[in-house]
Structure formats: C-alpha cells, structure tokens
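The complex is shown incomplete by one protein chain, all other protein chains being positioned as in the whole.
Let's turn to subunit A:
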Amino acid sequence: MKKIFFPRLFQLLSVIWGVGTLTFILMRALPGDMAYRIAASRYGQDNVSSDAADLVRQELNLDQGAFVAYFSWLKELLQGNLGSSLVSDEPVWQILQHMLGHSLMLASVSLLLSFFIAIPLGLLGAAFGKKVDQGIVVFSTTIRAMPVFVVGLIFILVFSIHWNWLPVAGFGSPEHIVLPALSLAFTLAAISNRVVRNAAIKAFHAPFYRFAQIKGLSSGRTFLRHGTRHIALPVVAFLGIQLVGMIEGIVMIESLFSWPGIGHGLAHAIFARDIPVIQGAALLMGILFVVLNTLVDLVCYRLDPRARGKA
C-alpha cells in the first residue's frame, strides 16, 4: 500500500510543479502579443484595439519580466492561490469549480455508460462465435474511426431531430447530459469492449477456468467466481489509459453540446491567452490524472492478490 501511495504523492507534487511551469513556458513562447489576445476576449472583436491592449498591458503589468511573473505565480501557488482570470477577473478557483463540476459529471456518467456498453459487447464477442465477434469489430472500428463530434451529431439527428426526445445542446437539467454522455460513452466503449473481449478469452481458456468447469461448477458460477476478477484486472488498468482519450473527446463534445466543462474552457483560455486559467485547469487535470490513476492502482491492488503478495 505504502509502495503505491508515497511514489504517487511525489508524482503529484512533481506534476503540479511540472505542469504549471510547462504551461507557463509554452504560453510565453507562443507568438503574438498577449495583451491583444486578452483584449480581444475581454472586449469582443468589434472593440479590440491597440488602446484596449495598452490598457490591458498596464492593468495586468504584462511588461514585467517572465522570471518575475513565474516566481510570483509560484509564490501564490504555494499559498494555495491560483490567481484571477485575465479576461473576466473572476478567481480562477471559482471558474474551475464551475467547469470541473460539469466535466466530472459528464465524465463519470460517460464512463458508467461505457461500462454498460463495453462489458456485454466484449463478453458477447468472447463467448459466441467468430461472426458475432467480427460484427462487434466492425461496429467498434466504425465508431472509433469517426471523430467524436460526428458521433455526437448522429445522436442529435436521431434522438433530438428525428424523435425529438432530448435537447440538442445546453445544460441545467438531467435530460441535457444524456446525449453528450452517450456520445462519449460510445467512443470509449469502442475500444474498451475489445479489452474486455481479450481479457475474457484469456480467462475462458485459462487452465484454472477449465478446471473449475471440469470439477462440476455451472457456467454461471464459474464465470462469477473465476472469470470476473481476472477479466476486471486488465479492464480497470486500461481505464487509467482511457482517461487520456477522454480528455481529448471531452473538448469536442463540450463544444458541440454547449456543455460548460473544463475541456472546452481550457481550449478557450488558450485562445485568449488567459494564463492563470490555463495553468489552473492544466494543474487540476494533472492532479486528477494522478489521483485517478492512483485509484486505479489501488483497485488493481485490491483485485489482484498476487500484487498484494509482492507488496
């Protein structure tokens, strides 16, 4: 347990410093004048001018050297202060709270839905003949080959336009989350069902599984007692990898469905060069990534007695 926890704590601190520093360097290295970008986001395209940029530069003290700005950020961070948005002047923490709440909700609902899709599909592919498996491969490849926003558009066309069951975009009621979550879940399940399938085939053909059947256990009981845990292990481990893909998909989905999440917010903050928001969002996503991966490790540790033995 300690062997998992302490390295991860060190990793977490490194991620906080590394991500913050890297985003700072990358944002500073981008071509173009930051003051103009911020002014465009603050005042809109009809009202952005060199006067507005000068005002922004003066107000935010953008002329200070990069080192001074970096160390003042680091000092603030050590005090737990993420600063304020350069565009809206709102505290970064408040903005992130609003965005993160929405993103976490969307991510967890999508993940849950993806399990409900991937596990039955994977088991079907593993348990039944080649034709069923090939059919599922075609389905998975088709979904995965499509950009996630195309999957979203198809769902909108079917559920919102054709049947008029669900809203096209927006947030604020439980109905609004169904389509974005379903779109994301399908793209996640397109890969994870293959992991379930492979893990299931491996388990079904393992000697201990055959032995359980030979000794007279029913197929249901064999699956529950000797199959589930073995199949769960690679699937849970894959979950950690899938979180990266999820961040990629969430930006597009949030934009398509007008969902005010962190992925979409981060993309807009980059356009606006809103460095404190970018640093805060990247930092939070980095922390989340480490925390979730630690959780995945802990679950694997609980699932796999061999790992406990080594620990």
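What to note about this one:
Following the convention adopted for this analysis, a residue touches a chain if its C-beta (ideal position, glycine included) is under 8 Å from a C-beta of that chain, and two chains touch if they have at least 3 such contacts; residues count from 1.
The rule is simple: contacts and distances are computed from a predicted model.
Looking at the choices "Electron transfer flavoprotein subunit alpha/FixB family protein", "Cell division protein FtsW", "Oligopeptide-binding protein AppA" or "Fe-S cluster assembly protein SufB", the name in the UniProt record of the chain not drawn here is "Oligopeptide-binding protein AppA".
Annotation: of A:Phe24, A:Phe223 or A:Phe257, A:Phe257 touches the absent chain (contact as defined above). Considering the full assembly, A:Tyr36 is the residue among A:Tyr36, A:Phe204 or A:Phe223 that touches the omitted chain.
Within the whole complex, the absent chain has one touching residue among A:Gln97, A:Gln134 or A:Thr228, and that is A:Gln97.
Interface with the hidden chain, as seen from subunit A, comprises residues 32-33, 36-37, 39-53, 55, 85, 87-90, 97-98, 101-102, 104-105, 149, 153, 156-157, 160-161, 164, 167-175, 255-258, 260, 264-265, 268, 271.
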